[in-house]
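Missing here is one protein chain; the remaining ones are kept as they sit in the complex.
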Amino acid sequence: MDTLREYFFPKQVSTFAADIDNLFFFIFYSSVVLFAIVVFGMIYLSVKYRLKKDDDIKLTSSKDHSNILEALFFIIPLILVSITFVWGIKSYLKMVIVPDDAIEIKVTGQSWFWTFDYPDGGSTLNELVVPSNTPIKIVLSSKDVLHSFFIPVMRSKMDALPNRYNVMWFDAAQEGVYDIFCTEYCGTGHSQMGAKVVVMKPEQYRTWASELGADDESIPLDELGAKLYTKKACNTCHTLDGTALVGPSYLQTSQMWGKERIFDDGSSTIIDDNYIRSSILEPQTQIVAGYQGVMPTYQGLLNDRELDALIAFLKSLEVDSEI
Amino acid sequence: MSEHHITPLRTYLIIAGILFFLTGLTVFVAKFDFGSFNIIVAMAVATFKATLVALFFMHLLWDDKKNLTLFVMSLMFLGIFITITLLDTGFRGGINPEITKPINERAAFYESLPLTDTHGNPVDSHDDQHHDEGKDHY
Amino acid sequence: MSNDKSSPKFLQHHFHDVNQQYETAKLGMWAFILTEVLTFGGLFVAYVVFRSWYPEMFVGANLLLDVNKGLLNTIVLITSSLTMALAIWAIQKKNKKLSLIMLVATFIFAFIFLVIKYLEYSHKFEVGQLPGEYYSYMGPEIAHINNPHIFFSIYFIMTGLHGLHVAIGMGLIAWLIYSTAKGNLNSDYYTPMEMVGIFWHLVDLIWIYLFPLFYLI
Partner (left out) sequence: MGDNQKQNYLTHPKGLMSWLLTLDHKRIGLMYLVSGVIFFLIGGLIALGMRLELAAPGNDFISNETYNNMYTLHGAIMIFLFIIPAIPGALGNILLPLMLGAKDVAFPRLNLASFYLYSLGAVFAVYTIISGGVDTGWTFYTPYSTQSTSNVIPMTIGVFIIGFSSILTGLNFIATVHKMRIPGLTWYKLPLFVWALYGTSLVQITATPVIAITMVLLMLERFLGIGIFDPALGGDPVLYQHFFWFYSHPAVYIMILPAFGIISEIIPVHSRKKIWGYKFIAYSTLSIAFIGFLVWGHHMFTSGQSVFSQIVFSFITYFVGIPTGVKIFSWILTMYKGQVSFTPPMLYALSFLFLFTIGGLTGIFLGAVALDIHLHDSYFVVAHFHYVMQGGTIVAFLGGLHHWWPKSFGKMYNHTIANICAVGVFLGFNGTFFPQFLLGLRGMPRRYATYDSQFVELHSYSSFWSGILGLSIFFAFINLVWSLRKSNTDDPGTNPWGAMTLEWTHTTSPPHPHNFEKDPILEHGPYDYDKVIVEPTYKK
């Protein structure tokens, strides 16, 4: 059973994962039995009563009901689905009733990245850090369209709605780094709207949380930029190798440094620091020809130094590619 | 087609008379504030009126009962639609109160709307000098 | 089942007799009424849900509607329903002239209904009580209430769809007037008039609910 479980499911990390997997296997084995009866009956009857080559066509049996069999078909599935229903609801209630001592993290979906706001201040993008063996309450919302926050290893999922909160919770029992997916279709970048959840030991988490928000003053600008490029989810839409995804590649922009860029309304501008800065903060005002204006604003998500860092990183790309 | 039921003229006139009377009655009752009781009265009267129209004007009373069944079915499915939707919209936030209400209760475009008087013309504020225009609602 | 062996010209080839054709048409019409009820039903659900969420908004916003015009329209529509029923009664009694008069009266009442509706709408348009984002009325009665535009959205969609039905009904009644005058409809064959009648009473029936829901409570 364990090998089958490992084959079917991702790891069981949350405290209620095992219960849900067991529910799955209860339905699975009942279904396998029912299915075997159906297939066996079908094959047996159709082969046993097949019309052979030299058989004559004759009147067949008028038997068309059997009270016992019909009662069985009714009662056995009824019992099975009743168990399933009760089990499903009991487990579900465990998943919605949040323990009182849970740490509350605000999760905001936005096309196409996740922002995580921690109780003690500070926030991360596309990387949720949580302590193990502690209940975590996730308060979800969205800034634009519907998203859905799905952590397969936690067996947990909830839609992020604009202008309304939704709540889910989990308690991770094992440290590690796991996938987060967006499962409610949200447009072009839907399949890239992934994130990671990092489960740490509680004491590790406390150190991490206290450092969160502390500035990365020490690192050089372009290295900080490289970090921000993934951390702030720029990589969802912009590549570094010249291929166009949702937005233009950083490499292409870098190679065009100082040259003219043409926008979809026919106007153009020279690519320089100011242009990059405004295209991050006010992406909707100038849209590069051939692309859709789908980038959200990063106003408030990046401070001055971080903006400079991204610009420095972008500039450095062309130099790198020449080597 | 002489075998079709012909409703007597008297019936039509009496039914119409009842409909007019009930219309007057709902308007009259609505002038008093009974709280949520108003809704119940208004809906009960409307339903009674609708039943009269369906049975007499639409001839359902004398028709093939299949037609009545179809009509009742439409109301039943409407009832299902309303009831089951209310099971969600009326019971949100029972366990986690955060989800009961929207985050912003007022749509953003109201922030840029100027205040107006009762004729829809923009005014600076709703203070006393405009009160004379505020009709009888205040 | 009627036993006349001669087949009248209005009997279509795939029916056995006149009665089968009449009953079939009526059943079809009632199936159509069912879909009509559920079409409006969707809007009633929207009304009920939003009213249950924001009762004070609905109570506040319905004060902006003109009860007198609504009441007048109710009376007009009930009267037109009566004249429609009488038109069918008259043709059953072989009184073609009375039937025509009643149909014309129904048509005129329908027109009056739409005129009153037009007056009501144009006043709302002037003061900015428009549906959705076009809403701009911030008069003293309503300025403190959240999202009254939703009330007006539902109001305009429901009364608009109802008004559309009145307009369609007018077209159908005009056609009835023409056919009755030409003698295509008579005491032997008045199925179309019966069908339009059912449709017209449905329009009345829906208004019976719309009036209290929007104007009174």
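Per-chain numbering from 1; labels A, B and C assigned in written order.
By our rule, a contact is a pair of C-beta atoms (placed from the backbone, for glycine too) under 8 Å apart; a residue touches a chain by one contact, two chains touch by 3 or more.
Everything quoted here is computed from the prediction, not taken from an experiment.
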Who does the absent chain touch among those shown? A, B, C
Considering the complete complex, of A:Ser191, A:Ser210, A:Thr230 or A:Gln299, the missing chain is touched by A:Ser191
Tell me, which residues in chain A touch the chain that this view leaves out? 7-10, 16, 19-20, 23-24, 27-28, 31, 34-35, 38-39, 41-42, 45-47, 49-51, 55, 57-66, 69-70, 73-74, 77-78, 81-82, 84-85, 87-96, 144-146, 148, 150, 152-153, 155-159, 161-164, 166, 179, 181-192, 194, 245-246, 292
Could I get the residues of chain B that touch the absent chain, sorted low to high? 66, 73-74, 77, 80-81, 84-85, 87-95, 99, 102, 105-109
Chain C, residues in touch with the chain not shown (by the definition above): 12-14, 20, 23-24, 27-28, 31-32, 34-36, 38-43, 45-46, 49-50, 131-134, 146-147, 149-150, 153-154, 157
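In this text, only the chains that are shown with their structure count from here on.
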Distance between the centres, which are taken as Cα means, of chain B and chain A, whole angstrom: 43
Between chain B and chain C, tell me the centre distance in angstrom, where each centre is the average of that chain's C-alpha atoms. 15
Inter-centroid spacing, chain C versus chain A (mean Cα positions, whole Å): 49
Quick check on chain A: which residues sit in contact with 2+ other chains? none
Among the residues of chain C, which ones contact at least 2 other chains? none
Please give the residue numbers of chain C that touch chain B in the complex, ascending. 2, 18-19, 22-23, 26-27, 30-31, 33-35, 37-38, 41-42, 44-45, 48-49, 52-53, 63, 67, 71, 74-75, 78-79, 81-82, 84-86, 89, 92-93, 126-129, 133, 136-141, 143, 146-147, 149, 187-190, 194, 197-198, 201-202, 204-205, 208-209, 211-213, 216-217
Using the touch definition from the top, list the residues of chain B that touch chain A in their complex. 95-96, 98-99, 101-104
Touching residues on chain A, where the partner in the complex is chain B: 96-98, 139, 141, 163-167
